[in-house]
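Heads up, one of the protein chains got dropped from this complex, but the rest are sitting where they should.
In this document, chain identifiers A, B, C, D and E correspond to the written order of the chains, with residue numbering beginning at 1 in each.
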Amino acid sequence: MSARSNERIAYFNGRFVPESEVLVPFRDRSFIYGDGAFDLTRTFGHRLFKLREHVDRLYRSLRYLRIDPGMGPEEMCRITEEVFERNRHLLGADDDYWVGQRISRGVKQIEGDNWDHYGTTVICECMPLPFKERAAYYRDGIRVVVPSVRRTPPQSLTPRAKTHNYLNLLVAEHEVHSQDPGAWAVLLDTDGNLSEGLGSNIFVVRDGVILTPHERMVLPGVSRQTAIDLAREQGLEVREADIDLYDAYNAEEIFITSTSFCICPVVTMNGVHIGEEGQVYGPITKKLIDAYVRFVDHDFVAQYLRRLG
Amino acid sequence: MSARSNERIAYFNGRFVPESEVLVPFRDRSFIYGDGAFDLTRTFGHRLFKLREHVDRLYRSLRYLRIDPGMGPEEMCRITEEVFERNRHLLGADDDYWVGQRISRGVKQIEGDNWDHYGTTVICECMPLPFKERAAYYRDGIRVVVPSVRRTPPQSLTPRAKTHNYLNLLVAEHEVHSQDPGAWAVLLDTDGNLSEGLGSNIFVVRDGVILTPHERMVLPGVSRQTAIDLAREQGLEVREADIDLYDAYNAEEIFITSTSFCICPVVTMNGVHIGEEGQVYGPITKKLIDAYVRFVDHDFVAQYLRRLG
Amino acid sequence: MSARSNERIAYFNGRFVPESEVLVPFRDRSFIYGDGAFDLTRTFGHRLFKLREHVDRLYRSLRYLRIDPGMGPEEMCRITEEVFERNRHLLGADDDYWVGQRISRGVKQIEGDNWDHYGTTVICECMPLPFKERAAYYRDGIRVVVPSVRRTPPQSLTPRAKTHNYLNLLVAEHEVHSQDPGAWAVLLDTDGNLSEGLGSNIFVVRDGVILTPHERMVLPGVSRQTAIDLAREQGLEVREADIDLYDAYNAEEIFITSTSFCICPVVTMNGVHIGEEGQVYGPITKKLIDAYVRFVDHDFVAQYLRRLG
Amino acid sequence: MSARSNERIAYFNGRFVPESEVLVPFRDRSFIYGDGAFDLTRTFGHRLFKLREHVDRLYRSLRYLRIDPGMGPEEMCRITEEVFERNRHLLGADDDYWVGQRISRGVKQIEGDNWDHYGTTVICECMPLPFKERAAYYRDGIRVVVPSVRRTPPQSLTPRAKTHNYLNLLVAEHEVHSQDPGAWAVLLDTDGNLSEGLGSNIFVVRDGVILTPHERMVLPGVSRQTAIDLAREQGLEVREADIDLYDAYNAEEIFITSTSFCICPVVTMNGVHIGEEGQVYGPITKKLIDAYVRFVDHDFVAQYLRRLG
Amino acid sequence: MSARSNERIAYFNGRFVPESEVLVPFRDRSFIYGDGAFDLTRTFGHRLFKLREHVDRLYRSLRYLRIDPGMGPEEMCRITEEVFERNRHLLGADDDYWVGQRISRGVKQIEGDNWDHYGTTVICECMPLPFKERAAYYRDGIRVVVPSVRRTPPQSLTPRAKTHNYLNLLVAEHEVHSQDPGAWAVLLDTDGNLSEGLGSNIFVVRDGVILTPHERMVLPGVSRQTAIDLAREQGLEVREADIDLYDAYNAEEIFITSTSFCICPVVTMNGVHIGEEGQVYGPITKKLIDAYVRFVDHDFVAQYLRRLG
Partner (left out) sequence: MSARSNERIAYFNGRFVPESEVLVPFRDRSFIYGDGAFDLTRTFGHRLFKLREHVDRLYRSLRYLRIDPGMGPEEMCRITEEVFERNRHLLGADDDYWVGQRISRGVKQIEGDNWDHYGTTVICECMPLPFKERAAYYRDGIRVVVPSVRRTPPQSLTPRAKTHNYLNLLVAEHEVHSQDPGAWAVLLDTDGNLSEGLGSNIFVVRDGVILTPHERMVLPGVSRQTAIDLAREQGLEVREADIDLYDAYNAEEIFITSTSFCICPVVTMNGVHIGEEGQVYGPITKKLIDAYVRFVDHDFVAQYLRRLG
């Protein structure tokens, strides 16, 4: 292995290789059809977070797609851990990784080609978290804008599988970014209820109750579940609900969860300021972030804010 | 260029290289999100068919996705033609190619990586047509089965852009193939009207009129348009229409069009035999196939049937 | 009464007659419009099961249709019991009956006709259960296939009334049987959630919780309610829920309930094997069947399996 | 044959018998499921009207239901004609018949029963037209009321097959008749467009153009087609269209077509008077009725009005 | 102030004036667009009921519409109370008032006009309750009729904001009143579930459980909440639910709540009598009315019935 000493290592169909060698044939079905699934956890202070929960969700996505990754979830966890261990030394003291898996149905042989590998492709990888890019959200709050594009309905493709088909979410994001490149797109479902944003879940606090869209219409995030569990431990009521723009505009607080964000406050919805005047972190959001920080034993808010220079 | 002398050549971001060298970084957005578009024409007797029409459709898909391929359609055509010319000598006398383009939004730079290329990736390629695999359809007719999965509605993602997000169609195909691996899946839209199958359009003949689903709900195939044009030249009436299963079961004839199929007859819909008893090729289907053969100056039906050995 | 001594007896508008004499005018509105309702319970070891619950549901169906059966539920129960008693001697020791009522709005007088009876027609009848026909389901599990046809929405006709209009379910079954004559059709509703099959309810176990479609979209089966009650007595959580194909494919167990089935395991959904490899009876399904057997004091599984010869 | 001399004769599974002998087993699938189809034409001055068109539609309904009547349409026409001939002598000079077919999937054998006939049941019959009952509509016009119940959508069951499942239409009619027993119910489809009433089509005249709901959402009536053809012969424009209540309230004229009505004017829609003050027969309705009368060579309006006494 | 001594006083943009002086420019946006919101409570025996709850709801409506009333809810309450106090002397001993606020976005200045006031307009007013007009409902029960018009879906305009856009509800009422001028219109939502009537909520009792439509599809009435709270205090189960016509026809009891009605029994739904034969006040309705009377310390039923003369 001749990788540059500071190059990250990834797992690629049975071998650990420098990332620059993880090259997929252009006939790979994930490249031409998005025919694959993935999952990503993160590290907190160089410790992997709920890896098994993420891997279990990956296997549910694969089952929905009828892709057999050729190994069980224990082996997948073990390889993921090894990928992280092989890249740990590249992490700065205040940095952390996304760590995860990408499974493609791979290449189907056609006449006259000659690839090293056919069939399911398994990649495990890690990536630095985008602390700098997103730091301002922790200072100013997120501006959510709702695009006209509706989340793909489950009778066409379930939003619950984390697949390599992201165009519905990306096309929605294009709309929003054409108006405000720093805004965060959260889509409605075809009934006009809030669903989710790209890789992120939304929570709305009304009358002290924490509401979040039904699992059926969203990717059921591991961070979403962590936030729900922590809220309940704090004695807060959390409910899945049909949530529309009337709820959002009248919310006391709104926040976003995702693997990278953990929990991040929303400051406006379609330009309507949420909660008290001047509020960025509402009291429940603050309480949940504190609980999250304790739970992962890592102050991710401070970690983000340190990037603001 | 050290390719095996019988290896196909593809265009890859500015260079013509052996296919086995067309390897994309696993962080390419088409691999991880299906964030790209493609288009494919075919050759008839080693002649390219309506290349410009296909390239124009590719540019409409790209515009919808807001991807700039970095060149205009003329240049894209020229490169595609060169790809074909460089691979022509590998074609058997009775073989033909799919020839087309794949455009990905490509890799976005992240900290610590080191790829040769960032941003839009352009690939032009050719592939042998699957004559053997599909030959029986021309002898026996296609068995269409309608899955429970509904075609993604345009308010989520337009079916008219030919993108790298095919999971809706693939998940539908899994359902159908779990019952009959040789059947062809054609999906209904969310109103219960016929839309399309994987890379293929459907036509239903009722009372001598040729009906096909509205363009809004399908990829508007170049072969679909060719069939429409030829039918009108033959004095046949063709209309876009809402077509449901009552229409299908009571049709005199049904046929499928696609770049590879051109026109291929359907013999059953959900097990209901179409048209006269024992019918495979109905009279209008036959007439249109003859016109198509004349138009492309190539007997693709004979070409398929010769593979049945 | 000149019936063959081994002929079953039915109640027909006030009289107990041999079944072969229960002939309805071809102008009966149930014959020409399906304008009627019915209900059926079964016997277990020659004992009637929850007759009153079935009769109460019948009266709810009639109220929805605005049909007055001309008697109250007590009288309806009494007649039904008498029908069973009059036919009990025809039952083999290991056989059991479906026993129930069919109420039609009957014949409306037109000029020149001359029927014995006009207006509401009441029939009570019994039928041998199809043990032999369905025995293999208890050995191999049920293969569920989801057709493209969607369950009629409540704003058109409530699925909760058990009426003589079954074509939506039958047309769905034709689709499925055209692919696999032994498969069981379960329809989605117009939102893409599982609803019900012909005379049968579905239950999906996920993370140890038992889910079943909302009552609003299905006939609320008496066996469905029995299964729910027994599960709760066993300390299991049961919830009405929106359940889609992602849930089904990732379920630990799936089972069907109906008057005849009681509880029967599902082994595949659209070809996806449910639960552990090789599983037919999952642990919760097994537990509920055991509870059901105890509750009805009758081993219906053994009864079915004895027919396999 | 021992029929009363003035009893009508019907065809019943191969025999011509007095109507009172056309009795179907209570286990016939049309009785218990509405599992059958029918069609009815009428006579004008004792002449059958477009029998073949009706029989062809019957065969389309049967094909959708996958019922094989055991004979072709020619034989079905011949039998229907014979039924009419055998009953012609019973018609008063100013009376006419509905004449048609009812095809049921019939009885499926179960253990211990003993019917004369299993499988498809074919009945051909005639009935006096309800001149007296409907005569007032021709004097006063029809009051249309739109119920809250929506027409069953095609993805559940096509409205285009004339089946024995009429409960959607009947439940709608109950709503309307609970307010006005003499009103005529016309349902909206699930998008809020006018569809059809029980056995009847609706036409709306706006700006001199005649609009009628798309065939996909209604039974495509033979009388509907006759009205369309006659209108076009008169140089009038006729179009299938999405028609809503705004159109209806602003219509110049509205009329209903059906086999029995032929064409009958609508005077109010949900209480809104249609057209000019005091108008019952608008000019286009009048023109079409005149054309219809000429076409069938029979003044059906006068025939109805004579019943008013 | 030169008002007739018996003229009611209203608050109008900062002043208390006789009602006849509360005249708005015809260019006010509430007049030309319905661009405003309102709320109304009532008095019981000359005491204001839950004023703050009504004012809080008003502010949620305003927030949804992005209208700033220029004062906080405390001030709004204070003004409302003063309006009531200034008009109290006009109330007969057995009379009571509606008392509330109307906030319009007001007039936008255009060239050449010259109004006293531009921008948000605030009106506080009171009105005598329509005891006489509605008294018969308390004797005979309300006849509910469901129109064909569907409640506006939340993705178009939330039903939860009490705005000056009432045409959807009014157009529905026109339909119903064209059949029965004394009937009460309750609309279905676009899925066919009961939503609400003009300014009124509906409750359906089934199996002893009190069901009411989900808040998302209705104006969440203060009286609705009061009824829910009182029911729970009585140990009754209350649930938000999808409720359709099958539920309604099979309900044991149905009642309507509104600020003026408090609770009033429903006697028929689309002509179907609810509950026991002859029932007007079902036992749960009676119990809740009694609790309501105690809670407000005022017998509103007697108050209504006294008007029957």
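Here, a contact is a pair of C-beta atoms (placed from the backbone, for glycine too) under 8 Å apart; a residue touches a chain by one contact, two chains touch by 3 or more.
From a predicted model like this one, the values you see are computed outputs, not experimental measurements.
Note that the absent chain touches A, B, D, E when the full complex is taken as a whole.
Of E:His54, E:Arg134 or E:Arg150, it is E:Arg150 that touches the chain left out of the display. Residues of subunit B in contact with the chain left out of this view: 60, 63-64, 66, 153-156, 158, 160-161, 214, 216. By the touch criterion stated above, the residues of subunit D touching the omitted chain are 188, 191-192, 242, 244-246, 249-250, 272. Interface with the hidden chain, as seen from subunit A, comprises residues 145-150, 174-175, 178-180, 188, 192, 245, 270-272.
Definition applied: only the chains that are shown with their structure count from here on.
Under the contact definition stated at the top, the chains bordering both subunit C and subunit E are A, D. Among the remaining chains, A is positioned farthest from subunit D, on the basis of C-alpha centroids.
Both copies, subunit B and subunit D, contribute mostly unmatched positions to the interface they share, with under half of the numbers common to the two.
Between subunit C and subunit D, the centres computed from C-alpha atoms are 33 Å apart. As a whole-number value, the distance joining the C-alpha centres of subunit D and subunit E reads 45 Å.
Looking at subunit A, residues 64, 66, 153, 155-156 sit in touch with two or more other chains.
Contact topology of the protein chains: irregular, matching none of line, ring, star or complete.
Those chain pairs judged to touch are A-B, A-C, A-E, B-C, B-D, C-D, C-E, D-E.
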